[in-house]
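The structure appears right after this line, and notes come after that.
All protein chains but one are shown at their positions in the complex.
And then chain A:
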Amino acid sequence: MTIAAPRRFTGGRRIDISQLIVWAIGGILLAIVLLGSILTLRAGHYTAAQWRDFVVFGIAQGAIYALIALGYTMVYGVLRMINFAHGEVFMSGAMTTFFLADYLNRSGFLKAHPWISLVAMLLFSGLVSMTVAVLVERIAYRPLRGAPRLVPLITAVGASFFLQYTFRGLFGSGVRAYPAIPVLQGKLWVFQKTQVAVFIGVLITLALLVLFLQRTRAGLAIRAVAEDREAAALMGVDVDRAIVTTFAVGGFMAGIAGVLYALVFVQVQFFMGFLPGIKAFTAAVLGGIGNLPGAAVGGLVLGVIESIGPSLFFDGYGIRAAHQLKDVIAFTILVLILIFRPTGLLGERLGGEERV
């Protein structure tokens, strides 16, 4: 059921000067990136194996972004709002599970039964994040449904800071390091074993998510609400419940992403949710917000660009410490995608409702 996209009041085909300037800036940025890439490749500082490692690392990182991005995209699908606190939902799982991991490590259980421990950690983290996500929905979003758009956005920012500083207050501001899991040390062909574990974890979670959305009544309800909330309500779908389920599922996946993140990056702290949160959001928009496969693809693309970008784009210019510009690349992609293609690479999948 595709209707012609509602034409927005942008002045039709007429191009104004402001748009020209924006396009010019975009063109300049593209030229810089292309020239930088060519210069870098011609200089040949990096071997093929190094590029391969960059890409592999990027995919592992991107898989985690994808998992978080699904939470943004699902919530956007049903509520048409950005759950700004989603990065903190991710953090809450990872932070809390540190204590379980630490306990398992000290009691020796982690060494004896690494797989059981890992599954327990993933589930625990998922449950913690799920609880936090549901509470945020209940307290900060639900009472304000139907308020002007700015209002839930502000509570979302508030919830984000509330959660960050709650966890800082509870557990302290220090950095905590997850215990190493012996079976995941070392390499498997060109991959680190932790990276393989991340791929497998993400794939299983994605498969379960698809099954859940396609095969269960709750999944059907979510899809119905995403399609058209009012019609779904008239058909007897409990909208509130579908929305809570969405938050719960999104939160659970963010929690799993939290532990997987800790496997790769080891360290966790109260502020860790901010950057992955923003990047996952970027991934969601990149793939087309509201679009589930889009979020997965967007995550992978962003992860890889971020991993190879600093070396590829900037090394050719001889910029010092190009890796510091990693986040600049991510944020620039975010801004560019919002400017030039807010519907994302794969297109937005929203219901019939007109976007404003």
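Everything below uses one rule, namely that a contact is a pair of C-beta atoms (placed from the backbone, for glycine too) under 8 Å apart; a residue touches a chain by one contact, two chains touch by 3 or more; residues count from 1.
Going forward, contacts and distances are computed from a predicted model.
A.B. asks: For the complex's missing chain, which UniProt name, "biotin carboxylase", "ATP-binding cassette, subfamily B", "Leucine/isoleucine/valine transporter permease subunit" or "LutB/LldF family L-lactate oxidation iron-sulfur protein"?
C.D. replies: Not shown, but named in UniProt as "Leucine/isoleucine/valine transporter permease subunit".
A.B. asks: Among A:Ile25, A:Val175, A:Leu188 or A:Met235, which residue is in touch with the absent chain?
C.D. replies: A:Ile25
A.B. asks: Touching the absent chain in the whole complex: find that residue among A:Leu35, A:Leu188, A:Ala231 or A:Ile339.
C.D. replies: Of these options, the touching residue for the absent chain is A:Ile339.
A.B. asks: If the hidden chain were put back, which residues of chain A would touch it?
C.D. replies: 9-10, 16, 18, 21-22, 25, 81-82, 99, 139-140, 143-144, 147, 149-155, 157-166, 169-172, 233, 274, 278, 281, 285, 319-322, 324-325, 327-328, 331-332, 334-335, 338-339, 342, 355-356
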